[in-house]
Structure formats: structure tokens, C-alpha cells
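Just below is one structure, and these are the notes that go with it.
The other protein chains are all here in position, but one chain of the complex has been omitted.
Right, subunit A next:
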Amino acid sequence: MLAKILFLLCLTHTSAQDLCKSDTDDGYKVRLSIKTALGDDAYTWNDSEQFLFKATLAFAMMQYMPEETFNLSNILICDETERVSFWFVVMSPQNQSQLIPKAEVENAVRKSRNRINSAFLLTDKTLEFVGIPPTFAAPVVYTTPPWLIVFGVVIGAVCAGIVAILISTFIQKSRKTKEKENDLVSDEETMRSVGNGMAGLGDKDGVYNQSFVDDDRFTKL
């Protein structure tokens, strides 16, 4: 009787282990890069870490399927390597020989990815589930893009500068024309005494062609 019970237990155990193998259809390969992530603070991968992994995965499955109760024994791990990579499968709590399908496992992992990562102090890159793409953080949507704000500031300053210069030029010009009006009145009296000679040449805007100026005629004194 006892032998029969023992035999049955061994059978179920081995058959359960049989479910977990490399390249299985319903399992995933996990790869951890602990030393890359943590450097000197890296922990060694041992049985207790494996225990933690089973626990977090059970947690993830329960988050995804709240109606079922997952135990540590439902998560099977096999083919561990030095890399720290292994395969895992999830057994259904009701039926020990049936595995939870791949798609469900994937969804469960994706839903609780952050929690799994933080349990191991790792990130999406250093704790890889081969075949499950990480969900990227949603891009930040700004109401006003930041570049537009800086642009607004700069263009406001430039426009203010232009307006200031144009106004000051305008003020200067109006001052000059007022001065000229006062000067012209006194100039007109002096102009009449000079004569016609200057007036004739002054108005004509002939082209002064410098290339034909022959300076040789004037001696240098």
C-alpha cells in the first residue's frame, strides 16, 4: 500500500516534470543578466531565488486569473544554465497534467511585468522573457510641446527688440527733421550770397566716374 502510494507520487512528480522541457510549446525561456544589471551588488542565483521566481510568477498568474488559486508547485522550472536562463511552464491548478496555454501566460506576465522586475531589482532588458516583447512606457503627451515655449520666448524678445529699434529710429528721424527745418531757415539767407555756381552743380546727380579721374595733373605739394 505504502509502496503503491510512493510509486504514484513518484509517477505524478516525474510526469509533472516531463511537462517542463526546453522548446516546449506552452512555456517560456527566461534569461537573467544579474551581473550586468547590478555589477558588484549582484546576488547569486540559488534555490531561494528560484523560489522567489516561482512565487512572483504565481502572483502574476493570480493577478491575471483571479478565480484560480495558483501554488508554488504549479510553476515548473527546468534546464537551468550558467547564464542564468531556464524554461518554465505553468500547470493548471485544477488539472495537474494540463498546462496553461502560452497566450495566457504571456498576458499574465505582461500585466505584472513591473512587479516581477522589481522583485529581482532588474529591468525589462536584464530580465528577459524570450518571446514576450516588453510593453514600452506610453509616450509623454504634452499639452504644449516644450520647444514651442522656448520658441515663443525667443521670438517675443526678438520682436520686442525690432519694435524698440524701429521706434527709436523713428523718433531720431523726427527730431532731425525738426532741427533741419530750423537750420534751413538760417541757411537760405546765407545761400543767396554765395551765388549760382554751387546751385547748378548741386542739384544734378551725375555719376561721378572715379575710374576716369586723372590725379596725375595735380602735383603733390
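One rule holds for everything that comes next: contacts are C-beta pairs under 8 Å (C-beta built on N, C-alpha and C of every residue); 3 or more make two chains touch, one makes a residue touch a chain; residues count from 1.
Heads up, the rule we're going with is that contacts and distances are computed from a predicted model.
When the listed names "Organic solute carrier partner 1a", "Transporter", "GPI-anchor transamidase" or "Elongator complex protein 6" are checked against UniProt, the chain not shown comes out as "Transporter".
Of the listed positions A:Leu52, A:Leu72, A:Val150 or A:Ile171, the one in contact with the omitted chain in the full complex is A:Val150. Seen from subunit A, the chain kept out of the figure touches residues 31, 33-36, 81-85, 133, 135-139, 146-148, 150-151, 154-155, 158-159, 161-162, 165-166, 169, 173, 197, 200-201, 204-205, 209-211, 215.
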